[in-house]
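Every protein chain of the complex appears in place save one, which is left out.
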Amino acid sequence: MTDQPKIKVGVLGATGSVGQRFVQLLADHPWFELTAVAASERSAGKTYREACNWFLSADIPANIAEMTIQPIDTNLDCQLVFSAIPGDIAKPVEEKFAAAGYGVMSNVKVHRYDADVPLVTAEVNPDHLQMLPIQRKNRGWDTGFIVTNSNCSTMPLVITLAPLHRAFGVKAVIVHTMQALSGAGYNGVPSLAALDNVIPFIGGEEEKMVIESKKMLGTFENAQFTPAEFALSAHCNRVSTIDGHMETVSVAFHRPPADESEIVRLWQEWNPLPQQLGLPSAPVPPIVIRREPNRPQTRLDRDAGNGMAVSVGRLRKCDVLDYKFVLLSHNTVRGAAGASVLNAELMLAQGMLDGLR
Amino acid sequence: MTDQPKIKVGVLGATGSVGQRFVQLLADHPWFELTAVAASERSAGKTYREACNWFLSADIPANIAEMTIQPIDTNLDCQLVFSAIPGDIAKPVEEKFAAAGYGVMSNVKVHRYDADVPLVTAEVNPDHLQMLPIQRKNRGWDTGFIVTNSNCSTMPLVITLAPLHRAFGVKAVIVHTMQALSGAGYNGVPSLAALDNVIPFIGGEEEKMVIESKKMLGTFENAQFTPAEFALSAHCNRVSTIDGHMETVSVAFHRPPADESEIVRLWQEWNPLPQQLGLPSAPVPPIVIRREPNRPQTRLDRDAGNGMAVSVGRLRKCDVLDYKFVLLSHNTVRGAAGASVLNAELMLAQGMLDGLR
Amino acid sequence: MTDQPKIKVGVLGATGSVGQRFVQLLADHPWFELTAVAASERSAGKTYREACNWFLSADIPANIAEMTIQPIDTNLDCQLVFSAIPGDIAKPVEEKFAAAGYGVMSNVKVHRYDADVPLVTAEVNPDHLQMLPIQRKNRGWDTGFIVTNSNCSTMPLVITLAPLHRAFGVKAVIVHTMQALSGAGYNGVPSLAALDNVIPFIGGEEEKMVIESKKMLGTFENAQFTPAEFALSAHCNRVSTIDGHMETVSVAFHRPPADESEIVRLWQEWNPLPQQLGLPSAPVPPIVIRREPNRPQTRLDRDAGNGMAVSVGRLRKCDVLDYKFVLLSHNTVRGAAGASVLNAELMLAQGMLDGLR
Partner (left out) sequence: MTDQPKIKVGVLGATGSVGQRFVQLLADHPWFELTAVAASERSAGKTYREACNWFLSADIPANIAEMTIQPIDTNLDCQLVFSAIPGDIAKPVEEKFAAAGYGVMSNVKVHRYDADVPLVTAEVNPDHLQMLPIQRKNRGWDTGFIVTNSNCSTMPLVITLAPLHRAFGVKAVIVHTMQALSGAGYNGVPSLAALDNVIPFIGGEEEKMVIESKKMLGTFENAQFTPAEFALSAHCNRVSTIDGHMETVSVAFHRPPADESEIVRLWQEWNPLPQQLGLPSAPVPPIVIRREPNRPQTRLDRDAGNGMAVSVGRLRKCDVLDYKFVLLSHNTVRGAAGASVLNAELMLAQGMLDGLR
């Protein structure tokens, strides 16, 4: 693929928490060239360095820092946009971009539940992208499209469940999250609410985990998505960590394996499409199995696979459901910007970005 | 009871994390007089102020600071001892004290599972104290005894389940804890392991939750304890908070109530023995029901009822079991030293401390 | 003073960080009755419980929780108002209240530097209150007045310097602060900026320390304030603590004492007016001297004297200036709301609140 010219891409909402991750991941990407950073009117016209309260630990990429921020308008010089627009205004904006012929890789929830919009985790349900011709037809779009990725707590859960679901049939899941502060955005959680504290509530999060996990583990057949049928109950909590969502999971199966080794083997041998295709952002392996009794730990393991792998540990029998384990993933990389970028790589590798604008 | 002379009490292991809480709670107690602080040979002979790296936020109580620490020996000038001895040496020591005629209120796990040792949460299973005559007979003890209280994560769980178990019959519980650093003792968790981190493992804790909750919710009949029969699965995690264990709980009942209101009513109307007796350390109410969607929170609510109440919130239906909720309690007060003191008050109020030494 | 009817007081800006402390300190005050809580139009009309995101660890005082929040208008039913209004709108509002006959105890900076407005730390410069008749005359106010207290980092510094300044003459001070997050207000510092971080900058703080310390350690003579003459250089930093400003201080004197003991003696024997008068909020002693090498510590010592005392430690020679030491005080109690309340108590005890409205 190295002979191809790079696809020009833009980031919508480039100054926010997820927007900064997009910029970081795209500034030096082998297949994409970041040619447009767009943000609210308040920021437009300033350089990215001026407008952005950059809070990632490395500096702003030098080739982006002096780019001028543009308004979020459909005259951006690019073919594909990564959307991290604040939720309330995202719906019409993303649709306008798709109508104008842009591919839209959306990290926002507004279109996730639309019947003709794929909600994709590249390793889990790449086949859902086949909905796009129908989407275009439904909406009268020419080359444009909207592809979404799930929320940051659901994604690592479905990644760990996907190979098990195919083998054993997930029947019920109780998941408990300990989510990092960055998941709420830079101004999301005041320090006085975070330090020496746990907040056992994240608005809308538990509902998202239910709906999104079923859509992603469900099927695309006969031109429609059919959600997987299982029960899921989520307890979502905010804890005092910078990055990295830790989750404990109890799961029951229709056809439970005899022991843990079958689950471990499935995780180890899992080689989904992004890894087969050798996509630049695809972590190898996608699931890192920790053997130590006290791992994964948030600070030590969140960057596994450049933040794109899901780390699991403590797999053992559950006295109420069948098995239980712990998982960890980086919420703004694997759970947000990185997942969108991986989806875009998957589409490019499959020719799905040909002919864009 | 104000006319009675105070019972003389001592604290074994007085300089440690739980020992400091004992000292704080007993320094000005209406029924008990703290006359002996005992600790390891290394500390013995020093004043409490010298030997103790006091780390509670108020100062060392003035009447205790200059007391001389004594070795942990059965010549302490007191009738009752509160034990916070490190686990590995506690077993013979506690037995020696009981044999010497002391009442032993133990916060240590070594005797919790003995067939003739009550494991008591004062609000939940005060009838288990009726085992003591049998214990004395078994062990050839005269006036001495050993009464234990449970570990810090189990206690608030059984408090919230107790009134529900009687009404609906607990069938299964999945509990997930987010436990404070103080639960591991002062040197338990290095700061580099705590800051910006979650550790999804606490050695032995999950097993304790299973065994201890069943013993306390079980019965004392025909001179023996019979554990309650239900399935319990625990996920125990260490998070970056000073004090206060937060737990999320999903529970299934044999006879589930039609809706949340029946549970709320049971919690509200629950008036167990310590509260009926007006014991000095008994919180009123024992269970504080928070109505806000984002409460209880660790830092804001751990001191409810002077650290002796359990706060609950977010009661709602569970898609996998029947109901789910959040609970919080202060792990070194309600979950440790305070519970021991309350047990001792309960015994005193019932005449069970008469005739000690 | 117990025979007097209580003075009716109100809090302006009652829902914010400092406002909550005012409510907490005034809800059960022996001399003042909190009869009015006022806040922005957005909150007005709601109950205090509804409007206030209470984040102090104890609950909202029960007698205040159901009070209706009023707009910040001069028809409040009270005689004295404690002002915690956001800085930008405070100036005209506080003046309007004073003109309407209210006493205004202001925690806001807008009037601190006015030539006829006392900036008072009750222990340090109570004589500055004698400016009030001149203030009233200047401004054409009848019974009303404005009295301010200093910012939270300056106050403990001048408390520790005051007895030394009188004895030895302060010549130069280099002070370095490590300030708590609550000093910036509830939404002041995002958690992502606080955790695992130090921010070596607090806007305007260093300038405030220079001006305010000189005004408070200066004189009131011939109807005017004359600032003390010394050099002060401040380095202000935000660290990851909830409450409690820690400061390290190097100080040079015009007539330096021969050794540390003279300083210690002055601190120990200091018995300023509020303590002489036995004011309800006056800490005894005002300065707590810690002897341990590693104290004061923020979490352990910030509540000394109910949060009103200043803790000092590590007094020793400085190789560049003369002496150096560490101080700690509670920034929203001693450094803000508590200081205002203490000023009001001082005025009441001296008859300066007679005849208000």
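Letters A, B and C mark the chains as written, and numbering starts fresh at 1 in each.
Just so we're on the same page, a contact is a pair of C-beta atoms (placed from the backbone, for glycine too) under 8 Å apart; a residue touches a chain by one contact, two chains touch by 3 or more.
All values reported here derive from a predicted model rather than from experimental measurement.
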Checked against the full complex, the residue among C:Thr35, C:Thr74 or C:Asn237 that touches the missing chain is C:Asn237
Looking at the whole complex, which of C:Leu80, C:Met178 or C:Val333 touches the chain that is not displayed? C:Met178
Hey, which of A:Arg299, A:Arg314 or A:Arg334 is the one touching the hidden chain? A:Arg299
Where chain C meets the left-out chain, the residues are 172-174, 176, 178, 193, 195-201, 203, 210, 231-233, 235, 237, 239-242, 246, 248, 250, 293-294, 296-300, 313-314, 318-321, 324, 326
Footprint left on chain A by the chain that the document does not show: 55-58, 195-196, 242, 299-300, 302-303
Write the list of chain B residues that the hidden chain touches. 55, 181-182, 186-196, 240-242
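The criterion applied here is as follows: only the chains that are shown with their structure count from here on.
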Can you give the whole-Å distance between the Cα centres of chain B and chain C? 41
Cα centre of chain A to Cα centre of chain C, whole Å, reads 48
Interface hub residues of chain B, defined as touching at least two other chains: 195-196, 242, 299-300
